[in-house]
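One protein chain omitted, others in place.
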Amino acid sequence: MNFEFSEEQNLLREQTRGFLAEHCPMSRVRSILEADDKHDTELWGKIAEMGWTATVIPEEYGGLGLSYLELVVIAEELGRAVAPVPFSSSVYLATEALLAAGNEQQKESWLDKLATGEVIGTFALSEAHGQPTADNLTATVDDGKLSGTKIPVADAQAADIAVIAAKSGTDVGLYLVELDQAGVTREDVRTLDFTRGHARVSFDAANAEALDGGASDWGVIERLLDRAAVLYAWEQVGGAEAALEQAKEYAMGRYAFGRPIASYQAIKHKLAQMYVNNTLARSNCYWGAAALNSGSGELTQAAATCRVSATQAYYYAAKENIQTHGGMGYTWEFDCQFFYRRAKLLSVNIGSERHWQDRLITAVVNSKAA
Amino acid sequence: MNFEFSEEQNLLREQTRGFLAEHCPMSRVRSILEADDKHDTELWGKIAEMGWTATVIPEEYGGLGLSYLELVVIAEELGRAVAPVPFSSSVYLATEALLAAGNEQQKESWLDKLATGEVIGTFALSEAHGQPTADNLTATVDDGKLSGTKIPVADAQAADIAVIAAKSGTDVGLYLVELDQAGVTREDVRTLDFTRGHARVSFDAANAEALDGGASDWGVIERLLDRAAVLYAWEQVGGAEAALEQAKEYAMGRYAFGRPIASYQAIKHKLAQMYVNNTLARSNCYWGAAALNSGSGELTQAAATCRVSATQAYYYAAKENIQTHGGMGYTWEFDCQFFYRRAKLLSVNIGSERHWQDRLITAVVNSKAA
Amino acid sequence: MDFNDSPAEAAFRDEARTWLEANVPTSEELEGLDYIEQAKLWQKRKYDAGWACIRWPKEYGGRGASAIEQVIFNQEENKFDDLPGGVFLIGQGMAAPTLMTWGKEEHMLRYLPKLASGEEIWCQLFSEPAGGSDLAALRTKAEKDGDEWVINGQKIWTSGAHYSDYGILVVRTDPNVPKHKGLSYFFLDMKSPGVEIKPIKQLSGDANFNEVYFTDVRIPDSQRLGEVGQGWQVAITTLMNERASVGGGGGGFGFDEILALARQVNVGDAPAIEDSAVRAKLADWYCKRSGLKYTGYRSMTALSRGEIPGPENSIGKLVGAPMMQDMASFGMDLLEMTGAIWDEAFAPLTGMIQAAYMGSPGMRIAGGTDEIMANIIAERVLGLPQEPRADKGMPFSDVPTGAG
Partner (left out) sequence: MDFNDSPAEAAFRDEARTWLEANVPTSEELEGLDYIEQAKLWQKRKYDAGWACIRWPKEYGGRGASAIEQVIFNQEENKFDDLPGGVFLIGQGMAAPTLMTWGKEEHMLRYLPKLASGEEIWCQLFSEPAGGSDLAALRTKAEKDGDEWVINGQKIWTSGAHYSDYGILVVRTDPNVPKHKGLSYFFLDMKSPGVEIKPIKQLSGDANFNEVYFTDVRIPDSQRLGEVGQGWQVAITTLMNERASVGGGGGGFGFDEILALARQVNVGDAPAIEDSAVRAKLADWYCKRSGLKYTGYRSMTALSRGEIPGPENSIGKLVGAPMMQDMASFGMDLLEMTGAIWDEAFAPLTGMIQAAYMGSPGMRIAGGTDEIMANIIAERVLGLPQEPRADKGMPFSDVPTGAG
């Protein structure tokens, strides 16, 4: 049994953390929050230079051919830094969709550009309030032309290509669309988290190419989301951990009634609860990473487990970090808000806690029946 | 607006509390817990003498003709005392069933005896694990003969008569059965709370008389449970309040690290949470009492609300009372156990928190639709 | 126990309702006025007809009414949506009772009628950046200079500082005695030289509060309430009158809204309201809201009997604020991937859910954090002992602050 990261992976973590401390301090996040920018283009360029976007792409397609254990290390650090970049959309979703369902020609066309970061990808599923299902999708592809509306599409303004879930007749499939074409309209929609651009994207007979010759069904979409859920969960755990550290640091330095507020049980037990949540979520994320990396049959169960516990841990840590700071934590000036915004954005981006709880129990019941 | 008990009702409360302090101290509850008795027959006799069993029965049937506001005062005090008597079965259920669905002759036959306590009644609905429904009932009455099995029947060993939910063909109705007859078999079933007897009761062509000429349908049963829910909730709030008081008293007197444990925030905030829960539950119980007393159309909503919040408040207070006591609270010798046992018994006796949450939302949705 | 008015209460309610129906300002009357002007118009109209601050004695601009009559009038007034007036809460609700308890007759005759008429607006200058929950640890200092005091320091979380005429102020007049003993209480003209006001932007993007800086601000000694060194007792009077009128704002998001959302959005193929996990959460929130509502009824009954509702009222905020946060968070979950969208055009209820998510952290802090509220219940309601105070009896200047 070896349930830890390797020395090389830990070294990667240190490098990643050091890099982000230098290039993505909270002041940088703030500058994106306060500007009209949809992401930090300069940081994105540097991240791509570091090769993070190329991590799991096989060498034959211009990637580094590393494992998902390296990718989750990077995900956690991006989560800690609340990095304002389209990494999740491009790497966890668009790249993964191509890897899972692209044909050879599609992989050759796009993976090397996704690896270098010169192309940014995203994924579009949702069209309306509530959970998207195979039944309620209305975007359709007819004779290679996509029509319909997707909302919200994360990082759509930054993206060059999007993988779209749409129907051809009654068959659900994944389609690849270049966003810079006449039939595509992107309208900004503001979310809670101004550091990440989102849009409503309308397609009016836009050129669209089926992934995998149309063989990508609803099951492929679910597996794509399962894989992304593990990577999202690591980002969430990273954020939850950073929120705990911020809360702890403040509580140690802030005095009330002549002693640090960190010496009061109300605060101590709050921080202990954050630690407990974060530890459980992190341990579940280890399972998720191992399942993702090994292509294990337990992936759905592991993914849903780490997704649910990371979502809960981040929400608790983000809100109680503000609470620990008291009035100052509620000001614009303080950085507590970044975690609070990002926690909620990540928690709904690929389906809510409620949705993943349900998916988890389905997987548990199936595994016990088998 | 007058949302308080009257002076007379408060006086009744004081008398009731004083009476129970004298005749039903915790040592008395313990003696029933440790004996094979199914209830405290001596206490029951005294309670009947006080006229509590006669409270809401109209004077024409030998009762006191008082209002439900008097009855909830008594219910709360019985809950505080964790009284080992079949009051809820006989008064909240059997008597109420007769009042709601008995015909004139049935009322005349039984109400005066229920009023004096010489007859004890109970109510039997459940037959199996899970929530009883009109569909899953299997006890049947054919030509005045009842066959089937009910489990658990609260206070069945003490009871002389039972109101039984059973089917005649596909019609659900309520039937009155005298338990001391050849076709009736009572087997003890032990519950968590040894201070209250429960039984499995089997009927083999036992004589049974339809209440209200068979006009009592499933809706009558639901309304009966709604009414009982308010009275149960008051007992639960009484118990929750007493558990808080016990926890507070212990925490004030118990020292750790040179000061009372009541001065630690972990304990202070735990007791504050009990207080908050209890206060919300009590205020909801006021609403329930007002709705029960006025026959308001809001009864279902009010009943489900006070039932859910009282159930939650009692569970929290009972378990955290033990926790506040630490190791001593977990011993047989200490009295914390009485609340912990009774809290759970009452919470499932007429349907669980989950069931009442569901019933509440149905009522809320109906009221908003109207 | 019933929900109905007594005959006298019913008569009073009729009178109030009749007057309100005839006099509530129309939208035409309010058009073109800013929020402060609107509030002043309505307050002056109430004042002129004897419906302002009705519990106050008539000589101070009130009506000499009873507490329950005040409740009834408020209930009737609240039936009209969006009447302007929140800007007077601090002056009428907190400064005025303090003046009545600690002020001289001349203060009361000068200031109370203009508070009642809405002609003058007051704000509260208590909190400081380093104080937080430890309010008495404030550092803004006042030094005597002849008949005047010279104030230097900084206050924070002052609502309405920029449009207020007067402010109530607690300052440190002696740092060499234990912290509660070195304070004094003043009121001051907010237009005094040396007062500088800066809005504080909250994480929700709103700016409901201000920082107020004092540089050699001079206050006549005649504007002191209570003795020198007695400021904490005077402040207690103010704080006892603090209603849980908390800023930060959740924008009216409550149970009815989450219920409406659950009827509107699907879980799987059916409306969310039919999903039992959703129902269980809604039931718990309904029970809390209902419990708070009827706790309020019980308080009103106590008021109507001449009793004074106590610190048990702090449960309102303690229960309500985290509940709003959780409802908002869950509301976004029900929307699933669109949940984080905070655009009036796209979000249901015009973004109210998202606004509540962003506003509720402030509600859990302003007017006393959840933790302080729990302490208040534990100590003042249940009578549990205080925690040991590290600063007890220590000269304020020696109390550890963690700074430096």
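Think of it as A, B and C in the order they're written, each chain with its own count starting at 1.
By definition in this document, a residue touches a chain if its C-beta (ideal position, glycine included) is under 8 Å from a C-beta of that chain, and two chains touch if they have at least 3 such contacts.
None of these values were measured; they are calculated from a predicted model.
Student: Considering all chains of the complex, which shown ones does the missing chain contact?
Tutor: A, B, C
Student: Could you tell which one of A:M50, A:M252 or A:M328 touches the chain left off the display?
Tutor: A:M252
Student: One chain isn't shown here. Among A:A281, A:L299, A:A317 or A:L345, which residue touches it?
Tutor: With A:A281, A:L299, A:A317 or A:L345 as choices, the missing chain is touched by A:A281.
Student: Touching residues of chain C against the unshown chain: what are they?
Tutor: Within chain C, the residues that touch the unshown chain are 267, 275-280, 387-388, 390.
Student: Given the full complex, what residues of chain A touch the hidden partner chain?
Tutor: Touch with the absent chain occurs at residues 1-6, 69, 248, 251-252, 259-260, 262-265, 267-269, 271-273, 275-276, 279-281, 283-284, 286-287, 289-290, 293-294, 304-305, 308-309, 312, 354, 356-358, 360-361, 364-365, 368.
Student: Spell out the interface residues on chain B facing the chain that's missing from view.
Tutor: 125-126, 128-133, 135-136, 151-152, 189-193, 198, 200, 253-261, 264, 266-267, 315, 319, 322-323, 326-334, 336-337, 340, 344-345, 347-355, 357
As a convention for this text, only the chains that are shown with their structure count from here on.
Student: Going by the average position of its CA atoms, which chain sits the greatest distance from chain B?
Tutor: A
Student: Centre to centre, by mean C-alpha position, how many angstrom separate chain A and chain C?
Tutor: Using C-alpha averages as centres, the distance is 40 Å.
Student: How many angstrom between the C-alpha centroids of chain B and chain A?
Tutor: It comes to 51 Å between the two C-alpha centres.
Student: Which chain C residues sit where two or more other chains touch them?
Tutor: 371, 374-375, 387, in rising order.
Student: Among the residues of chain B, which ones contact at least 2 other chains?
Tutor: In chain B, residues 264-265, 269 touch at least two other chains, as defined above.
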